[in-house]
Structure formats: C-alpha cells, structure tokens
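See below for the structure under consideration.
With one protein chain removed, the remaining protein chains of the complex are shown where they sit.
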Amino acid sequence: MNLALPIGRRSATLYHGVLIVLVWVILALGASAIAPYDPTVGNDLLAMQGPSALHWFGCDNQGRDILSRLLYGARTDITMAALAIFPPFVIGCGIGLVAGYFGGVSDYLPIRLLDVTGSFPYFILILAVISVVGPGQPGFYISVAAVGWVGYARILRNQTRSLRQGEFVTAARCLGFSGPRILLLHILPNALLPAAIQAISDIALTLMLAVALNYLGLGVQAPAIEWGRMISEGQAYLAPDPWICFFPGAAIMLLALGFRLAADGLAERLEGEG
Amino acid sequence: MALLSVSHLAVDFHFPRYRIRAVDDVSFTIEPGEVLGLVGESGAGKTVACRALIRLLPGRNGRIASGRVDFAGRDIARLPEEDLRPYRGRQIAFMFQDSAAQFDPVMSVGAQIAETIAFHDNLDHAEARGRAIEWLRQVGLADPQHQYDWFPHQFSGGLRQRVLIATALAASPKLLIADEPTTGLDVTVQAQILRLLLDLRDKLGFAIILVTPDLGVVAEVCDAAAIMYAGRIVEQAPKSELLSRPLHPYSEALMRALPDKLAPGAPLLSIAGQAPSLAALPRGCRFHPRCPYVEEACRFGDAQLAQVSPWRTSACLRWQILAQ
Partner (left out) sequence: MSAFLEISDLSVAFRPRNLAGWLQRRAGSGARAVNGLSLSLERGDTLALIGERGCGKNRLVRAMLRLTGIAAGDIHFDGQSLKTLRGPALAQFRRRVQMLSPDPIASLNPRLSVAETLAEPLQVHGLGAKRDIARRVEALMAEVGLPADLLRRRPAALTAGECHRLAIARALALEPELLIVNDSLAGLDLSIQAQIINLLSEIRHARNLTLVYVAHDPRDARYLCRSAAIMYLGRIVEQGPIEEIMTRPRHPYSQALLAATPKMRFDAPPPTASLAGDPPRDADLPPGCAFHPRCPKVKAVCRAGLPPVRRPDGTVTVWCHLYPEGAAARQ
C-alpha cells in the first residue's frame, strides 16, 4: 500500500484543457450560426472601428467584423492543426514499432535517419520541405509528416524495446501467440499511450506552425479566413488599431494552452494510475 | 533500563478527504545490545513504525498521532525537529530497504562513508578517510584501500549491503534499524550478512531492530520478536518462547505456513483470505476474519496488547487458552 501523498495534488489540469479545446471546437463548428455577421463582407464605413456593443472585437481595415472572422478562422486552424498530427503519428509509430521489435538493421537505419532529422532546426526543415512541394495546404501536411514522425518513432521504439523484454511478452510467446499478434495486440496498445499524449501536446505546436506558415503566405491562400492571415493583414495598422492583431493572437494562445493543458493533465492522470 | 521503549505509537497518513492510520497502538521495548525481530507481511506497518521512530516517514503527509518513543530515557516523539537531528544517524542509524538507492551513484562509496564520519565527528579529510577504510575492513571487504574508490554500481548485492552496514555504523549508533537488509539476496549471501551483523553487534554492543518477513531469519538471529498484523503488534516474545509456543493465532499460522517438515502429500495450513486494507479494517480483533479460533468476543471486543508475563505480550483475547 502506497501511503505517501503524490507530489502536487491531482489537479484539474485535464478538465481545464479539455474544456478550453471543447469550447473552441463548438465555436468553430457553429460559426455559421453564432457569428453575428458575414465574415467576408466588409462595410467601408466601419473600417478600423474599435470594439463596440455591435462589434465586440471591432472591425478590420476592410470593415469586416473581427469576431465573426475569428470564429470562421478557428475552423481552418483547428482543422489544420488536428489533421496534420495524424500522418506523422501513424508513420512514426509504425517505424518505431518495427525498429524496436525487430532490432538489427531495421532498427539501425530509422535511428540514423531519426538522428539526422532531429539535429536540424525544426522550422527550417519545414520550410525546406515546403520549398520542394510548394505552398498551400498539401505542402503544409506533407512537411509536418516528413519532419514530425521523428518524435513518435523515438517514443515507440523505446517503449517497444523495453516491453519486448517484459514478462507479459515472454508469457505471450510461451502461449504460442504469433509475432504479429504479440506486436499488434500486446505491445502496441501498451506502447501507444505516451505517443498519444505527445501527439495531443504536439497539436499546439502544429497550430503555431499552421499560423506561422499562413502568416508567411505559405499556407492557405485568399480568400480563406485564417488567424495567421488576419494577423499579417492587420500588422500594418498595429500602432493605431492594435485590436485587429490582438484578438487573433489571443485566440491562438488560448487554444494552444488548451491542448497543452489537456496533454499535461492526461499524462498526470496516467502517471497516477501507473 | 530499556534502550528504546515505544508505547501506544500511532501514525496517521493524511489525505485530502480522509486519513489512514498505518500504525496503531504499537508498543514494544528493546534492551541495549538486543536483536529484536519485527515480523509481518507487506502492508503490516513494519517500515512505517520504524521510520516513525526517527520521524523519517515517506511523503510529507505522515504524522505521529499519539504515543511515546522513549530512547535512552527521553521521549523523542515530541522533540522539535532540530533537537531530534542529533539522534538520527548518530544514536539511531537506519538501513533502508532499497540498498541501491541509498548511495549517491556519482560519488565513491568510501567518500560517502567518510563524509558521514567527518560530519558526525568533526574530523578532517585524511582522518575521515582512514576511519572509513577501517570500517570497510570491519564489514569484511577484501581490499578496502582499493575499494574505497569504487562506485556503488561496482559492488554486488551482498557487498553493497556490507558497505551499507559500514555507512550506518560509522557514527557508532546505539541502535541500528535494519529494514529487510537481506530481502532479494541469495540464501548464502543472506547468511553472510546476518553473521556479519551479529559479529559487529557482539563487538560494538549496539541493539538491532531487524525488520523481516521471514520467521526463519528471526529464529536464527533475533533474541526476541514482535509480530505485526494490519498496523498493530499482535505479539512480542523472546524468540524461543515465541517459536515453541506462539500466543497469537496469527504468529502460529505464520509458523505453520511453511514448516521445516511436512508429511508427504499433506497440504500446508495456509491462512484463508488476505490481510485487510488499512482503509477498511474489520471491527474487533483485526485478525478475526481469518482466525481459525474466532469467537463472538473477537468480532467486537478491542484486542489490546495484554501483558502475559514480564517479557511477553499478546493481543489475542484467548491467549490464556492458547497458553495451556
């Protein structure tokens, strides 16, 4: 019986994180119902108007309602951030599992590749990949997949290597289970959790990346509504009318915080159980 | 006069919404130079009871709730932290369970012993080194001059345990608390370590509280033993009396569980069920749900530790019947 109180009481981190993310997802999904104005139609009379009772977050240089644009922009950004996580997750987990289980050459090659990829600055590598495949959403997804698998592969490889020596894998071998069965039904489910937590935490990172690329004009193209583009359009008016950039910036921060909290809370919860 | 006399010691662990009494109403005594075995299964509270003596409870939520710990005539349970510090290590030394975790992995073991000596005795570096090497020789290291500079991972389990003994004894304590010092060791190595502890006790005269789950170890090493079950002591007695006539059904059951001799084909007399969780203790005697002799009184009466003879206690309501 473990009587010692865990350091740092079990917190509400997970709830807060999930709550923030959930609210954003609902706002994004319901944007067409919630948004008070059409986000694409501007009114010249309202250009650069500050926050008011009618336009809570004010209007941008073309007189479009910033609140409405934020809600529609959330759709693009959440979709990009969440979807971009899957290809590298699947690729990385597959490579890591094979490398960790079989060892030898199947371990050596991915690990060298992993070391090389890992020693380049993340963002520069992304830009390099985009410069090859070209800007736009496909370029974004491909670049994240090409660079992002590394982290998951490393986690899965190490997990698999230690689980493979474990007693329950020996027991499974004694019971005559086949190699693929042991790998997929016994090792994989036990190895996957840490990688999944990493993935949730990484959504915050891909969100930033999506915003940054869109800001640079390398991501979604006009007329799509997106937070990074809102910031880049508003930065010319930063001094007199800061709200044009402030609200998208705050939105990015809040959403990224939500993902990070959710990942931390999940890790904490699982640690407490294990 | 007893060296250490613990009376009605209770230790609570506090959690946000509840508390757990891990050690309840524990009383025992130990004379100078005596070896007392503290026996019990996992979760019985042996380690917590020992750590409570010098208030080194695991975590930060454990507190002594009540009781006295009289050491050499002074109640140290109530001493403020600063006044207790000279007792820790200096008067009462502790060997914790996991020997590998007790050494700093990046410091040579000799330097770690020397540090203890220098701290307690105010010696300079060279003197402390000499004394540390002497201690390593005393615990039976073959080449202490050379092994002084070894790092913990270079020692085998048995040697590490010897070095741990040297570290604990370096401050010349009056009482050594050894928490399962031979768990996980092979039997031949265990015999070496126990022999060493007894030899050093004979030479230096300190008393030992030996925490162990193994009654065989008690039979060979201890002068007396206290048996713990679910946070309480159920019996304390001199070794030979305990082993020839236990006065608590739990001690009896432990003894019969794995006997030295058994008729071929006869089943072992195992105790049914398992020890209760400290969070859900049964009413009355804590052993009654598993006791083969349970009576009506056992289910409700509080089974206090009763003085059976000047040197024996039992917490069984029926000890008089067992004694016949």
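Should a chain be cited, it is by its letter among A and B, assigned in written order, with residues numbered from 1 in that chain.
Keep in mind that, in the parts below, contacts are C-beta pairs under 8 Å (C-beta built on N, C-alpha and C of every residue); 3 or more make two chains touch, one makes a residue touch a chain.
Everything numeric in this text was worked out from a predicted model, so none of it was measured.
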Decide which residue listed in B:Q145, B:Q274 or B:S309 touches the omitted chain of the complex.
B:Q274
Among B:R55, B:R131, B:K239 or B:H288, which residue is in touch with the absent chain?
B:K239
Consider the whole complex, including the chain that is not shown, and state which of B:E82, B:D124 or B:D260 touches that chain.
B:D260
Among A:P36, A:G50 or A:G166, single out the residue that touches the unshown chain.
A:G166
Check each of B:L56, B:A171, B:A219 or B:L281 against the chain that is not shown and name the one that touches it.
B:A219
Touch list for chain A against the chain that is not drawn:
166-168, 170-178, 181, 186, 189-190, 273
For chain B, residues touching the missing partner are 41-42, 156-159, 186-192, 194-196, 198, 213-217, 219-221, 239-244, 253-255, 257-260, 262, 267-272, 274-275
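In the analysis below, only the chains that are shown with their structure count from here on.
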Note: chain B sits from chain A at a C-alpha centroid distance in Å of 52
